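One structure below.
In this view, the complex is presented without one of its protein chains, the others remaining in place.
By written order: A, B and C. Residues from 1 in each chain.
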Amino acid sequence: MFAQHLPVLPIILPLMAAPLCILLGRSHLAWLLATLVSALSFVISVDVLLTTLEQGVLSYAIGGWQPPWGIEIRIDTASAMILSAVTGISTLVLVYAKESIAKEVDPSQHTLFYTAHLLCLTGLSGILSTGDAFNLFVFLEISSLATYTLVSLGSDKRCLTAAFRYLVMGTIGATFILIGVGMLYMKTGTLNMIDLADRIAEFNGNRTLKTGLAFILVGVSIKLALFPLHMWLPPAYTHAPSAVSAFLASTATKVAVYVMVRFIFTIYGAEFVFHTMSMDILLLALAIVAIFKCSFMATVQSNVKTVLAYSSVAQIGYMILGISLVSSVGLMAGLLHIFNHALMKGALFMAVGAVLLRTGSVDIKAFQGLGKQMPLTMAAFTIAGLSIIGVPLTAGFVSKWYLVTAALEQQQWVIAMLVLLGSLLAIIYIGRILEAAYFKEPSELTAGKDIKEAPMLMLVPMWVLVIANIYFGIDTSLTLSAADTAAQLLTQSMTEIEAAQ
Amino acid sequence: MSFIVDHYNYWIVVLLMMMGFYVVIAANNLVKKIVGLNIFQTSVFMMYISIGKVNGGSAPIAAEGITTYSNPLPHVLILTAIVVGVATTAVGLALVVRIKRAYGTVEENEFEDKEDLI
Amino acid sequence: MAEIIDLVLLGMLAITAFNIIFIKDLFTVVMLFGIYSFLSALIFVNLDAVDVAFTEAAVGAGISTVLMLGTLALTGRKEKASSHKTILPLLVVCVTGAALIYGTLDMPLFGDPDNPAHQHVAPRYIEDSPQEIGIPNMVTSVLASYRAFDTLGETAVVFAAAIGVLSLLGLPKRDRATIQSGLKSHLVLRVVAKMIIPLIVLFALYVQFHGDYGPGGGFQAGVIAAAALILYALVFGLPMATHVVPPRVLKALAALGVLIYAGTGVVSLFLSANFLDYSVLAEDPVAGQHIGIIAIELGVGITVFAAMLCIFYAFAGQTERKNIQ
Partner (left out) sequence: MNIWSTLDPAQLINLTIVVPLIGAAFIALFSQQPNLREGVSIITAVVLFTLVLAVTDNTFSKLSMETTWVALFPGLEIAYSVEPLGVLFALVASFLWIITTIYSIGYMRGHNEENQTRFFFCFALSISTVMAICFSANLLTLFIFYELLTLSTYPLVTHAGTKEAKHGGRVYLGVLLSTSIVLFLLAILGTWVSAGTLNFTPGGVFTQAHSDSLVALLLVLFCYGIGKAALMPFHRWLPAAMVAPTPASSLLHAVAVVKAGVFSILKVVIYIFGIDNLSDIATTDVMLYIGTATVLLSSCVAMTKDSLKARLAYSTVSQLSYIVVGALLASSVAAAGASLHIATHAVGKITLFFCAGAIMVAAHKKNISEMVGLGRKMPITMIAFAIAALSIIGLPPMAGTWSKWYLMVGAVEADKMIIVVVLTISSLLNVAYLLPIPIKAFFNTPSGDQPAWSWSETKEAPLPSLIAIVVTTTACLWLFFYPQPLIDLINLIPDVSTELKGRP
């Protein structure tokens, strides 16, 4: 009966569960509800993903109003793929959160935490599913507001200033997007993405549309923390509760990358963005600086969460690099990395959260000697870390492989080399932590304490992600076919132009 | 001349936006930052509403004898955006209150100094 | 004529904004912001956006200003002089502004009926909505039916803001042994307030249910109703207000409103139509639309009322706490 409504369910299920959590009142009931709803959304998303692989794009007219008059839910493979990752990670993070926030968040706020998490999930699902440019802004704001709340729940008071900076930057970003969308509407009279794409084609080179694109790209770049607009991210991820860091690091910025892909490839079209405006060169340059600058920053931090946060900014550089290569393979590599990076960063932040739970600190000194005291957690950290580096048989290798392939196909040997050099910095920042864990004696932070392995509810989701890292590093058929289909679909117009030339 | 007449509205709105934007990024006081954010957003709303204006049109409420209406769609969008704006303001101000409690100040450079000491 | 009014108002806005940049007294800044909001509401009226003007006046000049003042009460009203660098922000602003001006060069003419914005999607709303939806206010039609999903999102944003403020500040405790606070000595104010408040609530109800025909709707109604209670709290003190509308009820109401809205959409699902398709709610599609709009406007109204009041309680609770200390 609900089969044709599946595309809309990943949005409205968490949306309705969020107020229900408040009505339920009890935090463990809220936890149960949130987890179940999130899991259900995940199952639906995977189903939707498989459907898009078979049947192509799914379109759903909200309120029965046909686009462009009504709002359309439009899920293609790219959306469904990231949606599956987001809902999947959300489920795992919720399972993980129970023990984690019990230590890090005041008990009176647990219900609010789950509510905010569900709202954030609603926003992210909405962004991924919607086919309407303004609707995207609305969902962006739902997820952002929930995110500010989630970040501010951290136990250190610095989380407040981090959340505030995030709020100011995020709102500027959203307003920029709003300006851009307004300019689009002004010139085309429509907000539906497909309709926009059709109508923009006739305005190639129009100055209002160019400005609109610039504002949208800057706005999205703030949201996805593209260098040099990334300054809000490291403090936010450092001081947020661990479960929040795990969720945001693996989903929020990725969804923003998706928004960028959507605006560049679906709405404006690669021709406009890369040919008329030559955005590829700018994005490429920023991506490369991001990779090196932020990887380097990651190597000198002493707070492990900050290390991972800077690493996230660097990894976003890889995704943008894939996009800026302007090819189907490059885009595919970018999408793959969105998916794979979610798996690795989720696992890493979860491991760090477990360390915080047991040692009370995330300083690199707290990691000393943990190889023996928390073997399972550190093993998870190690494997996910290897995935970040891009060691073969992990998911990270797969995305890096395609990224370099894409660069080489364009004869960009230097860029290919730079991508690989970037992994070396990853070796350093991950290696430092591993060395502390396995080769150093416990420091004064943990010496004498009886440190136990993390609780089961935290280990299980962590290891699910670790195993996913290995699984998607070996059996790549699903991720590759999804990313390939998605990229083909998105670059369709581009290939048509090439063929015409 | 007609070019100016046709565009003056947008230009002034741009000026307003930029004044708000300047307050957001230059102000040191967090409350003032939020005020700036609101000015910035309100000015963007004006841009949208300007898009919707039709010369000689009236408010988009169907009535006898009126044939030209202004475009209702920007109005709807901005209604939503205003709500989003006030929601952000509320959360932002709540954060300011908490920052004051935690740091004893809402001047950005002052709590930055304190953070460095930690 | 309209152009001249427009120009004058815009000029006043520019002066206000310019002053806000330089004035160090935050109380004045907030007041100027209230004026800025009012002026922009006037511009909205001048540009035929009555619903927007209504909302801007209620929110910008009303709720936002109250919240800012509440914050100032806690954080102090003086902005300290700082050695903040102003060159970089100025540069950023100039570049952004230049980009925007560049963008305006190809913009369609202001107010021209032939603009693309008026040609493509909008005509359907203007021409068909009175028949398709059956209500004269096109803004309400678009808001509540064609683009109901946006409005659902908007409700969720309000709810999210309430959640955010609650988690940051917490709600004041409902205290039975109420200390009489508020403006105890101002008898005239108390009497006038007692007379006005019921009227405001009545007006809110009118706005709520008249939104289909004139300007207004759930959002404006919710804000106005909240304003009534805020006035009550200001005059009679927060403890009294929490006695009348307990915070816990508000929390539940805010949640309930979202559920009513989304629930309406789910009912359509069960009647085997698309999400938020109201046509199936009654035999006659137009009647169905009407029922649907009333239901979701109610949801919006409840959530906005409860969320706004919640947020106010949270801020007022902080001030109260500071006063006690």
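Methods note: a contact is a pair of C-beta atoms (placed from the backbone, for glycine too) under 8 Å apart; a residue touches a chain by one contact, two chains touch by 3 or more.
Quick caveat, the model's predicted, so the values are computed rather than measured.
Every shown chain that the unseen chain touches in the whole complex is listed here: A.
In the complete complex, the hidden chain is touched by one of A:Ala201, A:Val300 or A:Leu424, namely A:Leu424. Of the candidate positions A:Ala201, A:Leu282, A:Val300 or A:Leu393, contact with the unshown chain belongs to A:Leu393.
Note that of A:Ile101, A:Ala236, A:Ala298 or A:Ala416, the residue touching the chain absent from this view is A:Ala416. If you put the missing chain back, the residues of chain A touching it would be 386, 389-393, 398, 401, 404-405, 408-409, 413, 416-417, 420-421, 423-424, 427, 431, 435, 439, 474-477, 480.
In this section, only the chains that are shown with their structure count from here on.
Chain contacts here are complete: no pair of chains fails to touch. Across every pairing of chains, the maximum count of C-beta contacts belongs to B-C. Inter-chain centre distance (chain B to chain C, centres taken as mean C-alpha positions): 13 Å. In terms of their C-alpha centroids, the spacing between chain A and chain B amounts to 28 Å. Chain centres here are Cα means. That of chain A falls 31 Å from that of chain C.
Residues of chain C found to touch two or more other chains are 100, 104-105, 107, 115, 117-118, 121-122, 125, 147, 150, 153-154, 157, 160-161, 164, 168. Listed for chain A are residues 134, 138, 141, 145, 148-149, 152, 179, 185-186, 191, each touching two or more other chains. Of all the residues in chain B, the ones that touch chain A in their complex are 17, 21, 24-25, 30, 33, 37, 40-41, 44, 47-48, 51, 73-74, 77, 80-81, 84, 87-88, 91-92, 95-96, 98-99, 102-103, 111, 115, 118. Listing the residues of chain C that touch chain B in their complex gives 3, 6-7, 10-11, 13-14, 17-18, 20-21, 26, 29-30, 33, 36-37, 40, 43-44, 47-52, 55-56, 59-60, 63-64, 67-68, 70-72, 74-76, 79-80, 82-84, 86, 89-90, 92-94, 96-97, 100-101, 104-105, 107, 109-113, 115, 117-118, 121-122, 125-126, 129-130, 136-139, 141-143, 147, 150-151, 153-154, 157-158, 160-161, 164-165, 168-169, 213-215, 219, 304, 311, 314-315, 318.
Residues 5-23, 25-32, 34-36, 38-39, 42-43, 45-46, 49-63, 68-80, 82-91, 93-98, 100, 106-110 of chain B are the ones that touch chain C when the two sit in their complex.
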